[in-house]
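Before any comments, here is the structure.
Now for chain A:
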Amino acid sequence: MLMIAVKAFLILLYATFMGFMFMGIIRIVTARIHRRVGPPIYQPILDTIKLLSKKSNITHGLIYDFGVIYALGATILALMFIPLGGVSILRAYGDLILITFLLEIPMLGIMFAAMSSGNPWAGLGAQRALLTLLAIQVPLGFAIVALAEFYGTFSTYEIVMAQQTVGWSITHLPLLLAAIAYDIVLQAMFGKEPFDIMIAPGEISLGPMVEFGGKHMGILQIQHAIALFAETLFFSNIFLGGAVVTAFASPILNTIASLAVLLIKQLAVLMIAIFIGVIFPRFTIDQAARFYWKWPTIIAAAGAILAAL
Partner candidate 1 sequence: MINELMIIIFAPLLAGVLAWLLDIKGIREAIGVIGAAIPLAYLIQAYQTLSTQPSIQYSIALAGFKFEFLLYQINWIFAMIAGVVGFAAVLGMVSTAKDSYEWLFALISLTGVLGVFLADDLAGFFIFWEVMTFASFMMVLKYNRKASLKYFLLSVFGAYAMLIAIGIIYAKVGALDFATIQQVLYQDAMRGAFGTDTLFSRNEMILVFGLFLIAFGVKAGMFPLHVWAPDAYSETNQSYTAMFSGVLSKAGVYGMLVIYILLGTRLMYEFGKFGAAPKFGYIIALLGGLTIIVGGLLAALQEDIRKLFAYSSISQIGYILVGIGVGTALSIEAAIYHAVSHALFKGLFFLIVATIIYRTGKTEFKDMGGLAEKMPITFAMAFVAILSLAGIPPLVGFASKWLLFEAVIHENMPILGGMIFFGSAIGFVYLIRFTYAVWFGQRPTDLDDTKDAPLPLAIAMGILALLNVVFGIAPGLVAKELNKIFGKEVIGGTIYELNLGFGRYNGLLITIWLVVGLVIAAIIYFLGAKVRKVPVTDTYQAGNPVTMEYNLTIRRNFFLPLKETLAFWLRISFDRLYQDIGKWIEDLAETMRHYIYNGSVQAYAWYLAIVLLILALWGV
Partner candidate 2 sequence: MVKRALAIIIILITGYWLANALAQVPFGADKMLVGKYYLENVKEQTGAVNAVTAVVVNYRGFDTLGEVTVLFIAATGVAALLWRKKRERTAKSEGSVVLQTGSRLLLPFIMLFGAYIFIHGHLTPGGGFPGGATIATAFLMLYLAFREYEIPHNVFEPLEGLAGMSYVIVGLIGLAIGGYFLFDWIWQTWQLGHANIGRLFSAGFIPIIYTLIGLKVGTELTGIVDNMVKEPKEGGQ
Partner candidate 3 sequence: MISAYYFGAISLILIGLYAILTKRNLLKILVGLSIMETGVNLLLISVGYVSGRTAPILTEGATPQTAVDPIPQALVLTAIVIGVATTALALTVAINLYEKYKTLDIEKIRGLRG
Partner candidate 4 sequence: MNPQYASLLIALPLFSAFLVPLIKRAGKKVILPYLTLVTLIQTGIAAWAFKEVYTTGKPIIVLAGGFQPPVGINLYIGHFAALFVLIIAVVSFFMTVFSMKAIDVEPIDKYAMLFLLLMLGATGMIATGDIFNLFVFMEITAISAYALTGYNKTGEASEAAMKYIILGGIGSSFFLVGVALLYGSLGTLNLAQIAMLASKMNPTVAQAALALLVFGLAVEAELFPLNAWAPDAYQASPHPVTVMFSAFVVKAGLYAMVRIVYLFKDTPAFMGILNLILILGTLTVVIGELSALRQTNVKRMLAYSSIAQIGLIAVGFGVATPQAVDAAVFHMVNHAIVKALMFLAVGYVAITLGCPCIESFKGLGKKMPLTAFAITVGAISIVGIPLFNIFWSKFRLLLAALQVGKTGIVALILGASLVEAVYYFRLIHAMWFEESKDEKVEENLAFSIIMLLLVALIIVIGVYPEPVWNLVQKAATDLYNVANYIKNVPLLGVSP
(Lines give C-alpha, C1' and ligand atoms only; values in the text may rest on other atoms or scores of the structure.)
Protein backbone atom coordinates (compact mmCIF):
# COMPACT_ATOMS: atom_id res chain seq x y z
CA MET A 1 0.00 0.00 0.00
CA LEU A 2 2.66 2.42 1.06
CA MET A 3 4.85 1.28 -1.81
CA ILE A 4 2.12 2.02 -4.24
CA ALA A 5 1.57 5.42 -2.75
CA VAL A 6 5.26 6.25 -2.92
CA LYS A 7 5.52 4.94 -6.46
CA ALA A 8 2.49 6.88 -7.53
CA PHE A 9 3.86 10.00 -5.96
CA LEU A 10 7.19 9.57 -7.73
CA ILE A 11 5.52 8.96 -11.06
CA LEU A 12 3.43 12.04 -10.55
CA LEU A 13 6.42 14.15 -9.70
CA TYR A 14 8.40 12.82 -12.65
CA ALA A 15 5.53 13.33 -15.03
CA THR A 16 4.86 16.84 -13.81
CA PHE A 17 8.47 17.79 -14.01
CA MET A 18 8.95 16.31 -17.45
CA GLY A 19 5.70 17.84 -18.58
CA PHE A 20 6.96 21.27 -17.63
CA MET A 21 10.20 20.53 -19.35
CA PHE A 22 8.29 19.61 -22.47
CA MET A 23 6.41 22.87 -22.28
CA GLY A 24 9.73 24.67 -21.95
CA ILE A 25 11.15 22.73 -24.89
CA ILE A 26 8.20 23.65 -27.02
CA ARG A 27 8.76 27.29 -26.28
CA ILE A 28 12.48 27.14 -26.88
CA VAL A 29 12.26 25.17 -30.10
CA THR A 30 9.53 27.35 -31.42
CA ALA A 31 11.56 30.38 -30.58
CA ARG A 32 14.61 28.98 -32.25
CA ILE A 33 12.70 28.28 -35.42
CA HIS A 34 11.42 31.78 -35.25
CA ARG A 35 15.04 32.85 -34.85
CA ARG A 36 14.38 34.10 -31.37
CA VAL A 37 16.25 33.19 -28.22
CA GLY A 38 13.26 32.05 -26.21
CA PRO A 39 12.79 31.69 -22.48
CA PRO A 40 14.75 29.32 -20.32
CA ILE A 41 13.49 25.79 -20.24
CA TYR A 42 12.24 26.11 -16.66
CA GLN A 43 10.18 29.17 -17.46
CA PRO A 44 6.80 27.29 -17.34
CA ILE A 45 7.57 26.16 -13.81
CA LEU A 46 8.22 29.70 -12.74
CA ASP A 47 5.06 30.84 -14.42
CA THR A 48 3.03 28.22 -12.63
CA ILE A 49 4.49 29.01 -9.26
CA LYS A 50 3.73 32.63 -9.84
CA LEU A 51 0.13 31.83 -10.72
CA LEU A 52 -0.36 29.59 -7.75
CA SER A 53 0.95 32.12 -5.34
CA LYS A 54 -1.25 34.96 -6.46
CA LYS A 55 -2.95 36.69 -3.52
CA SER A 56 -6.16 37.54 -5.29
CA ASN A 57 -8.25 34.87 -6.96
CA ILE A 58 -11.70 35.17 -8.43
CA THR A 59 -14.23 32.43 -8.95
CA HIS A 60 -17.52 32.10 -10.79
CA GLY A 61 -18.99 29.52 -8.52
CA LEU A 62 -18.59 26.01 -7.40
CA ILE A 63 -18.41 24.47 -10.85
CA TYR A 64 -15.69 26.88 -11.80
CA ASP A 65 -13.55 25.56 -8.99
CA PHE A 66 -14.59 21.99 -9.27
CA GLY A 67 -14.04 21.83 -13.02
CA VAL A 68 -10.45 22.80 -12.62
CA ILE A 69 -9.85 20.32 -9.84
CA TYR A 70 -11.62 17.68 -11.81
CA ALA A 71 -9.46 18.31 -14.84
CA LEU A 72 -6.28 17.83 -12.87
CA GLY A 73 -7.61 14.85 -10.97
CA ALA A 74 -8.69 13.11 -14.14
CA THR A 75 -5.35 13.77 -15.78
CA ILE A 76 -3.58 12.19 -12.83
CA LEU A 77 -5.98 9.26 -13.10
CA ALA A 78 -5.16 8.84 -16.78
CA LEU A 79 -1.46 9.02 -16.13
CA MET A 80 -1.63 6.16 -13.68
CA PHE A 81 -2.99 3.77 -16.28
CA ILE A 82 -0.31 4.32 -18.88
CA PRO A 83 2.67 1.98 -18.66
CA LEU A 84 5.76 3.93 -17.81
CA GLY A 85 8.59 1.58 -18.49
CA GLY A 86 9.03 -0.75 -15.54
CA VAL A 87 7.23 1.49 -13.09
CA SER A 88 3.57 1.39 -13.38
CA ILE A 89 0.92 0.80 -10.81
CA LEU A 90 -2.21 0.24 -12.79
CA ARG A 91 -0.75 -0.86 -16.10
CA ALA A 92 -2.60 -4.16 -15.81
CA TYR A 93 -5.77 -2.12 -16.23
CA GLY A 94 -4.28 0.10 -18.89
CA ASP A 95 -6.92 -0.59 -21.41
CA LEU A 96 -6.65 1.19 -24.76
CA ILE A 97 -10.22 2.36 -24.75
CA LEU A 98 -10.11 3.36 -21.14
CA ILE A 99 -7.01 5.47 -21.63
CA THR A 100 -8.37 7.07 -24.75
CA PHE A 101 -11.41 8.11 -22.81
CA LEU A 102 -9.48 9.15 -19.75
CA LEU A 103 -7.31 11.43 -21.85
CA GLU A 104 -10.42 13.22 -23.01
CA ILE A 105 -12.02 13.62 -19.62
CA PRO A 106 -9.90 16.51 -18.37
CA MET A 107 -11.19 18.55 -21.23
CA LEU A 108 -14.68 18.05 -19.85
CA GLY A 109 -13.62 19.55 -16.55
CA ILE A 110 -12.03 22.52 -18.29
CA MET A 111 -15.10 23.04 -20.38
CA PHE A 112 -17.34 22.96 -17.34
CA ALA A 113 -15.22 25.46 -15.55
CA ALA A 114 -14.79 27.70 -18.56
CA MET A 115 -18.41 27.73 -19.50
CA SER A 116 -19.61 28.32 -15.96
CA SER A 117 -17.72 31.60 -16.08
CA GLY A 118 -20.20 32.88 -18.61
CA ASN A 119 -17.52 34.45 -20.75
CA PRO A 120 -18.54 34.39 -24.41
CA TRP A 121 -15.00 33.71 -25.54
CA ALA A 122 -14.98 30.70 -23.36
CA GLY A 123 -18.20 29.52 -24.90
CA LEU A 124 -16.83 30.03 -28.34
CA GLY A 125 -13.64 28.26 -27.40
CA ALA A 126 -15.57 25.38 -25.94
CA GLN A 127 -17.52 25.05 -29.12
CA ARG A 128 -14.38 24.94 -31.20
CA ALA A 129 -12.70 22.55 -28.84
CA LEU A 130 -15.63 20.21 -29.03
CA LEU A 131 -15.76 20.32 -32.77
CA THR A 132 -12.09 19.63 -32.92
CA LEU A 133 -12.65 16.72 -30.61
CA LEU A 134 -15.36 15.51 -32.94
CA ALA A 135 -13.10 15.93 -35.90
CA ILE A 136 -10.21 14.00 -34.47
CA GLN A 137 -12.31 11.26 -33.03
CA VAL A 138 -12.80 9.42 -36.29
CA PRO A 139 -9.14 8.93 -37.22
CA LEU A 140 -8.34 8.38 -33.56
CA GLY A 141 -10.95 5.69 -33.34
CA PHE A 142 -9.70 3.95 -36.43
CA ALA A 143 -6.16 4.08 -35.16
CA ILE A 144 -7.17 2.49 -31.88
CA VAL A 145 -9.21 -0.09 -33.73
CA ALA A 146 -6.25 -0.90 -35.92
CA LEU A 147 -4.08 -1.42 -32.87
CA ALA A 148 -6.56 -3.56 -31.05
CA GLU A 149 -7.20 -5.67 -34.07
CA PHE A 150 -3.57 -6.08 -34.90
CA TYR A 151 -2.59 -7.25 -31.46
CA GLY A 152 -5.84 -8.90 -30.49
CA THR A 153 -5.71 -7.29 -27.09
CA PHE A 154 -6.70 -4.02 -25.55
CA SER A 155 -4.10 -3.98 -22.85
CA THR A 156 -1.52 -1.28 -23.47
CA TYR A 157 0.97 -3.19 -21.44
CA GLU A 158 0.52 -6.31 -23.52
CA ILE A 159 0.87 -4.28 -26.66
CA VAL A 160 4.15 -2.94 -25.36
CA MET A 161 5.30 -6.45 -24.54
CA ALA A 162 4.25 -7.69 -27.94
CA GLN A 163 6.26 -5.00 -29.62
CA GLN A 164 9.35 -6.35 -27.91
CA THR A 165 9.02 -9.50 -29.97
CA VAL A 166 7.43 -8.39 -33.24
CA GLY A 167 9.12 -5.05 -33.44
CA TRP A 168 7.72 -1.53 -33.14
CA SER A 169 4.22 -1.01 -34.28
CA ILE A 170 5.21 1.43 -36.95
CA THR A 171 7.23 -1.24 -38.68
CA HIS A 172 3.95 -2.89 -39.68
CA LEU A 173 2.10 -1.26 -42.52
CA PRO A 174 -1.39 -1.15 -40.94
CA LEU A 175 -0.05 0.29 -37.76
CA LEU A 176 2.20 2.68 -39.59
CA LEU A 177 -0.89 4.12 -41.20
CA ALA A 178 -2.58 4.21 -37.84
CA ALA A 179 0.42 5.91 -36.31
CA ILE A 180 0.48 8.59 -38.99
CA ALA A 181 -3.17 9.28 -38.39
CA TYR A 182 -2.73 9.26 -34.67
CA ASP A 183 0.13 11.66 -34.93
CA ILE A 184 -1.96 14.11 -36.87
CA VAL A 185 -4.58 13.70 -34.19
CA LEU A 186 -2.01 14.34 -31.54
CA GLN A 187 -1.42 17.74 -33.08
CA ALA A 188 -4.91 18.72 -32.14
CA MET A 189 -4.72 17.08 -28.75
CA PHE A 190 -1.70 19.20 -27.95
CA GLY A 191 -3.54 22.23 -29.19
CA LYS A 192 -0.82 23.06 -31.69
CA GLU A 193 -1.16 24.67 -35.07
CA PRO A 194 -2.75 24.08 -37.49
CA PHE A 195 -5.46 22.83 -35.17
CA ASP A 196 -5.35 25.40 -32.40
CA ILE A 197 -8.42 27.29 -33.43
CA MET A 198 -10.01 26.46 -30.10
CA ILE A 199 -7.57 28.59 -28.18
CA ALA A 200 -6.62 30.96 -31.00
CA PRO A 201 -4.86 33.46 -28.74
CA GLY A 202 -5.18 36.47 -30.98
CA GLU A 203 -8.75 35.88 -31.88
CA ILE A 204 -10.71 34.63 -28.93
CA SER A 205 -8.20 35.28 -26.20
CA LEU A 206 -7.26 31.70 -25.52
CA GLY A 207 -10.84 30.52 -25.71
CA PRO A 208 -11.66 28.28 -22.78
CA MET A 209 -8.71 29.60 -20.85
CA VAL A 210 -9.70 33.20 -21.13
CA GLU A 211 -11.20 33.57 -17.73
CA PHE A 212 -8.76 31.57 -15.69
CA GLY A 213 -6.19 33.27 -13.57
CA GLY A 214 -4.34 32.77 -10.36
CA LYS A 215 -4.41 29.34 -8.83
CA HIS A 216 -7.00 28.09 -11.27
CA MET A 217 -4.68 28.80 -14.12
CA GLY A 218 -1.84 27.35 -12.13
CA ILE A 219 -3.66 24.09 -11.67
CA LEU A 220 -4.48 24.03 -15.33
CA GLN A 221 -0.83 24.56 -16.14
CA ILE A 222 0.05 21.54 -14.05
CA GLN A 223 -2.73 19.63 -15.75
CA HIS A 224 -1.42 20.67 -19.13
CA ALA A 225 2.05 19.52 -18.26
CA ILE A 226 0.92 16.14 -17.05
CA ALA A 227 -1.38 15.73 -20.04
CA LEU A 228 1.45 16.55 -22.42
CA PHE A 229 3.55 13.94 -20.76
CA ALA A 230 0.78 11.38 -20.72
CA GLU A 231 -0.17 11.82 -24.34
CA THR A 232 3.35 11.53 -25.67
CA LEU A 233 3.91 8.61 -23.34
CA PHE A 234 0.83 6.86 -24.65
CA PHE A 235 1.91 7.34 -28.23
CA SER A 236 5.42 6.09 -27.51
CA ASN A 237 4.00 3.06 -25.82
CA ILE A 238 1.57 1.98 -28.42
CA PHE A 239 3.43 2.89 -31.59
CA LEU A 240 7.05 3.28 -30.74
CA GLY A 241 7.60 0.13 -28.80
CA GLY A 242 7.48 1.60 -25.34
CA ALA A 243 10.42 0.65 -23.21
CA VAL A 244 11.14 -2.62 -21.54
CA VAL A 245 14.73 -2.70 -20.47
CA THR A 246 15.99 -5.83 -18.83
CA ALA A 247 19.67 -5.42 -19.71
CA PHE A 248 20.78 -4.43 -16.25
CA ALA A 249 20.84 -6.55 -13.21
CA SER A 250 19.48 -3.90 -10.94
CA PRO A 251 15.80 -3.15 -11.34
CA ILE A 252 16.44 0.47 -10.49
CA LEU A 253 18.93 0.77 -13.33
CA ASN A 254 16.48 -0.97 -15.61
CA THR A 255 13.81 1.45 -14.63
CA ILE A 256 15.98 4.46 -15.17
CA ALA A 257 17.10 3.13 -18.51
CA SER A 258 13.57 2.47 -19.62
CA LEU A 259 12.53 5.93 -18.53
CA ALA A 260 15.36 7.32 -20.55
CA VAL A 261 14.37 5.34 -23.63
CA LEU A 262 10.84 6.48 -23.25
CA LEU A 263 11.90 10.05 -22.79
CA ILE A 264 13.77 9.98 -26.07
CA LYS A 265 10.75 8.62 -27.86
CA GLN A 266 8.48 11.14 -26.19
CA LEU A 267 10.76 13.94 -27.23
CA ALA A 268 10.71 12.67 -30.78
CA VAL A 269 6.93 12.74 -30.82
CA LEU A 270 6.99 16.20 -29.33
CA MET A 271 9.47 17.49 -31.88
CA ILE A 272 7.38 16.34 -34.79
CA ALA A 273 4.42 18.11 -33.29
CA ILE A 274 6.39 21.28 -32.81
CA PHE A 275 7.76 21.24 -36.32
CA ILE A 276 4.37 20.73 -37.89
CA GLY A 277 2.90 23.33 -35.61
CA VAL A 278 5.42 25.96 -36.52
CA ILE A 279 5.22 25.41 -40.23
CA PHE A 280 1.47 25.41 -40.78
CA PRO A 281 -0.99 28.25 -40.41
CA ARG A 282 -4.17 27.87 -38.43
CA PHE A 283 -7.15 26.04 -39.92
CA THR A 284 -10.65 27.30 -39.36
CA ILE A 285 -12.83 24.85 -37.56
CA ASP A 286 -14.74 23.57 -40.56
CA GLN A 287 -11.53 23.22 -42.52
CA ALA A 288 -10.13 21.23 -39.68
CA ALA A 289 -13.15 19.02 -39.48
CA ARG A 290 -13.15 18.38 -43.20
CA PHE A 291 -9.46 17.71 -43.14
CA TYR A 292 -9.70 15.22 -40.32
CA TRP A 293 -12.66 13.48 -41.84
CA LYS A 294 -10.78 13.07 -45.07
CA TRP A 295 -7.12 12.16 -45.08
CA PRO A 296 -6.37 10.97 -41.57
CA THR A 297 -9.61 9.07 -41.55
CA ILE A 298 -8.85 7.37 -44.80
CA ILE A 299 -5.37 6.52 -43.68
CA ALA A 300 -6.49 5.23 -40.31
CA ALA A 301 -9.41 3.32 -41.81
CA ALA A 302 -7.08 1.73 -44.30
CA GLY A 303 -4.88 0.75 -41.42
CA ALA A 304 -7.78 -0.65 -39.47
CA ILE A 305 -9.08 -2.64 -42.40
CA LEU A 306 -5.64 -3.97 -43.19
CA ALA A 307 -5.24 -4.92 -39.56
CA ALA A 308 -8.55 -6.70 -39.58
CA LEU A 309 -7.72 -8.83 -42.59
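The candidates came about this way: all candidates are chains of the complex that A comes from, given by their letters.
In this section, contacts are C-beta pairs under 8 Å (C-beta built on N, C-alpha and C of every residue); 3 or more make two chains touch, one makes a residue touch a chain; residues count from 1.
Just so we're clear, the structure is a prediction, and the values are computed from it rather than from any experiment.
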| item | value |
| --- | --- |
| From 1, 2, 3 or 4, the one in contact with chain A within this complex | 1 |
| Touch list for chain A against partner candidate 1, complex | 8, 12, 52-61, 63, 65, 68-77, 80, 90, 92-93, 95-98, 101-102, 104-105, 108, 111-112, 115-121, 123-124, 126-128, 130-131, 133-134, 136-138, 140-142, 144-146, 148-149, 152-155, 205, 210-211, 214-215, 218-219, 222, 284-286, 289-290, 297, 300-301, 304-305, 307-308 |
